[in-house]
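Have a look at the structure below, then the notes.
One chain of protein is taken out of this complex; the other chains stay put.
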Amino acid sequence: MNITVWNEYRHEKKNPVVTDIYPDGIHQVIAGFLKNSDVNVKTATLDEAEHGLTEDVLTTTDVLIWWGHVAHDEVSDEIVQKVKQRVLEGMGLIVLHSGHFSKIFKTLMGTSCDLKWREAGEKERLWVVDPTHPITEGIGEYFELDHEEMYGEHFDIPVPDELIFLSWFEGGEVFRSGVTYKRGNGKIFYFRPGHETHPTYYNKNVQKVIQNAVKWASPLKRERPVYGNAQSLETTKGE
Amino acid sequence: MNITVWNEYRHEKKNPVVTDIYPDGIHQVIAGFLKNSDVNVKTATLDEAEHGLTEDVLTTTDVLIWWGHVAHDEVSDEIVQKVKQRVLEGMGLIVLHSGHFSKIFKTLMGTSCDLKWREAGEKERLWVVDPTHPITEGIGEYFELDHEEMYGEHFDIPVPDELIFLSWFEGGEVFRSGVTYKRGNGKIFYFRPGHETHPTYYNKNVQKVIQNAVKWASPLKRERPVYGNAQSLETTKGE
Amino acid sequence: MNITVWNEYRHEKKNPVVTDIYPDGIHQVIAGFLKNSDVNVKTATLDEAEHGLTEDVLTTTDVLIWWGHVAHDEVSDEIVQKVKQRVLEGMGLIVLHSGHFSKIFKTLMGTSCDLKWREAGEKERLWVVDPTHPITEGIGEYFELDHEEMYGEHFDIPVPDELIFLSWFEGGEVFRSGVTYKRGNGKIFYFRPGHETHPTYYNKNVQKVIQNAVKWASPLKRERPVYGNAQSLETTKGE
Partner (left out) sequence: MNITVWNEYRHEKKNPVVTDIYPDGIHQVIAGFLKNSDVNVKTATLDEAEHGLTEDVLTTTDVLIWWGHVAHDEVSDEIVQKVKQRVLEGMGLIVLHSGHFSKIFKTLMGTSCDLKWREAGEKERLWVVDPTHPITEGIGEYFELDHEEMYGEHFDIPVPDELIFLSWFEGGEVFRSGVTYKRGNGKIFYFRPGHETHPTYYNKNVQKVIQNAVKWASPLKRERPVYGNAQSLETTKGE
């Protein structure tokens, strides 16, 4: 299995608070905890040629992880279309935190993907609401993040195919923090936590969820269905 | 309630078979069976200025009905964005037949919306699979159309929020023919039948379904939720 | 439309705190705010003959509201089967608060319907997560109940057909507080608030939700589908 971790990689270079937490970038930390003998992990970032998402990289990627925030608009529409095409062909997509506002997520959802937010370093508690789901394996009934950005409802997404985590925030809001969607042959998981000024991707529960999600989102060995004009399978009388 | 019936209105002007069935256009027939004392029905077509979907028309439309086929590409991206915005604000949208490939439907779905098709004038039988749904009121267990274009699975749409009709086709295919979605504050219904060379919109069952759908899709009296930066509702400790 | 409000009606007769709040029973307060010129409202209670749910009452009830808590086991299995049959035939069912553990709700769900709970008179905030839903009409983005019993996840219910409200609790939990299901021809709404020691059913938002839910759950004019042995609709070749 080939995983590509894509990161905007801007905050880490400009904001010393973020540099301290993620000196080599969020993508390196995520790649680090995903690496094992069964999977191949690459990284790609916005400022590389074609954002690091060349034809070759995309074609061979089984699961793509996406973190972006301040530079969503700098992602080229052409690359977004290629990523979308790969999702429809079966590539798994895991969208993290502020990636809710990325072009790729918005174009796959069809809604504004807007939400309420607040940077107050408050407590978040994520509750498991689907104990059958493989993405929750190894996670207790809930887990806590002492300091996170708040994302609150209403979250303007389509009705999720599956609702896995619900967040409670100290400041009074709730949020659908782990949701899945199917698009074409591809599976998508959106996972809320991961503000750049907090060490969220070092949290063992967050890591476990993303590890599980990668397995869940990996493509089947299946062709895309055949679309277009089709011969009759049975005799028809016509008009 | 204000309904706007939008039609591409091209086949009716060029193909004598279609002209014979719909001399004034598909939109006029649909508008005709929707008119009653409770609703205001307008029509709009592709070749009008702004495709007949001016700011004023869109702002006052409660439910928009969409029929298009050969000229999807001629619909301006700007108008599509305005229609999408109105759906997110609560306007109901009913997409008919070949409208599955319209820009507005594809952008709201996030998938290719592709399918199998065949023009053989074969029999279609639509089965009700959700007898709780108001869109099925007055419809029996199934109804038949003697001659229709075939649309077959796989239909590349997101998992529907509700599945209402399933079609059986004489030539051996099945299709999810009546499906609903929520996007933002708006409700969407896709309804399969309505090939231009068959008198489908004169069928009483088809008319009843569309009449029901208009009622179901009509907007609530509700503002869009407030998005963006939000003050805390409870005291938080912060970092 | 005929509405029947069913109440166990025990706490009100034994616990002075509850008697003070609901001197004539929870059912009378609910019946009171549902009455208007369009609807007929009756009440029924556990200690009446057949729990007040005679054949005649059930047959003519369009929407049944259910509140029970300490005496679920005293509801006869025979009556539960009759209520279930009526739901499958199309009668709407609105289950309130501790009704999550009623025989009728558990038999329609197929799960334990268990949850976490705490009686600490804490604050509950209910967030609207489906702004398209008629049950939310007239409700803001959220509403608060200053003092309520806590119900927390995991709530052991089937995946809801629609998720409408999510609760935030002061003590750190979240809950799927407004959910809908379809069973047979019938529509079901479960709504969390309503602990007997708090004046919850006097709250205007709670009243509005229940008023909306009654409209939403009212039956279609539709027969049950025909089940059993069926003649072929097309010629088959057989073996």
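We just call them A, B and C in the order they show up, numbering each chain from 1.
The working rule: a contact is a pair of C-beta atoms (placed from the backbone, for glycine too) under 8 Å apart; a residue touches a chain by one contact, two chains touch by 3 or more.
Not measured: the values here are computed from a predicted model.
A.B. asks: Pick out which of B:128, B:213 or B:230 touches the chain that's been left out of the picture.
C.D. replies: Here the residue in touch with the unshown chain is B:128.
A.B. asks: Taking the full complex into account, find the residue in C:10, C:97 or C:123 that is in contact with the omitted chain.
C.D. replies: C:123
A.B. asks: Tell me where the left-out chain touches chain C, residue by residue.
C.D. replies: Residue positions of chain C that touch the missing chain: 88, 107-112, 114-118, 120-123, 147, 150, 152-154, 156, 158-159, 161, 170-173, 181-184, 225-234, 236-239.
A.B. asks: Touching the absent chain: which residues on chain B qualify?
C.D. replies: Against the missing chain, chain B presents residues 125, 127-131, 141, 152-155, 159, 162-163, 166-169, 172-174, 176.
A.B. asks: Touching the hidden chain in the full complex, which residues of chain A are there? Just list them.
C.D. replies: Chain A touches the chain not shown through residues 90, 125, 128, 130-134, 136-138, 141, 161-162, 170, 182, 184-187, 220-222, 224-226, 233-234.
Throughout what follows, only the chains that are shown with their structure count from here on.
A.B. asks: Among all other chains, pick the one whose mean CA position is farthest from the mean CA position of chain C.
C.D. replies: A
A.B. asks: Find the geometric centre of each of chain B and chain C from their Cα atoms only, then give the gap between the two centres in Å, rounded to an integer.
C.D. replies: 33
A.B. asks: Nearest whole angstrom, what separates the Cα centre of chain A from the Cα centre of chain C?
C.D. replies: Measuring from centre to centre gives 36 Å for this pair.
A.B. asks: Two-or-more-chain contact residues of chain C, please, as numbers and ranges.
C.D. replies: 125, 128, 130-131, 141, 162
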